[in-house]
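Up next is subunit A:
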Amino acid sequence: MTVLDIISIVAGSLMVVLGVLALNAKKLFNTVIYLSMMSMLAVVCFVIMRAPDVAITEAVIGSGLVTALFVFTLFAGKKAGGKA
Partner candidate 1 sequence: MIQYFSIVLMLVGIYGLLSQRNVIKLIAALNIFEIGLNLFIVSIGFVKDGLVPILTSNNESSAMLYVDPLPHALVLTSIVIGVGVTALALALAKKMHDKYGTYDMDEMGGK
Partner candidate 2 sequence: MNTSFIILLIAVPLGAAFLSVLVKKLGKYFLGAAIGFNLAASGILAYDYVSPVIYEIGGFKPPYGISLVLDEYSLLGILLLNVVFALIAIMACKYIKKYEVVLSVALAALNGVILTGDLFNLFVFMEISAIAAYILTTMNKNIKYTFNYLVLGTLGSGLLLFGIAVIYNMFGSLNIMDIQNRMAIISYPVAGALVLPLALIFTGLSVEAKLLPFSGWARGVLKDSNSLVGTLIVSAFSAAVLLAFGRLIDSLFVMSDSLLIVFTVVTVGTLILAEIAAFSKKNLREILLFSSIAQSGLVVALFLQGLKSAALLVLINNVISKMILFTLAAKIGEDNGTDKLEDLKGVFLKNKVLGFGFTAAAMSLIGLPLFFGFIAKANVLVSLFEANNIWLPMVILIVSVIEGAYVVRMLTTLWNTGEEGELAKAEDAKQYKLTNKVRLTIIITIAAIAIVAAGILPLLQMNDWFNFDILSFLTDGLGGV
């Protein structure tokens, strides 16, 4: 077992836990944050699998822009006065 194996096991299991948490979160905002954390861990996994191109793309698009879009959607909902 190398260090990378251990990191990948930790990251992988954390991702599964975060995924379940995201789906069962009470607040929608937490869902989004868990999703973003998952995406960040996925970046770690991509680096472990020697895929820097994919890692950069996932970091910028997956955990950056997509999270931003989710958050903006939620804020728009809050403002309209409906319950989130």
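Everything below uses one rule, namely that a contact is a pair of C-beta atoms (placed from the backbone, for glycine too) under 8 Å apart; a residue touches a chain by one contact, two chains touch by 3 or more; residues count from 1.
Quick note on selection: all candidates are chains of the complex that A comes from, given by their letters.
Bear in mind the structure is a predicted one, so any value in this text is a computation, not a measurement.
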Looking at this complex, which of 1 or 2 sits next to subunit A and touches it?
1
Would you mind writing out the residues of subunit A in touch with candidate 1 in their complex?
5, 8-9, 11-13, 15-16, 19-20, 22-23, 28, 31-32, 35, 38-39, 42, 45-46, 48-54, 57-58, 61-62, 65-66, 69-70, 73-74, 76-77, 80-84
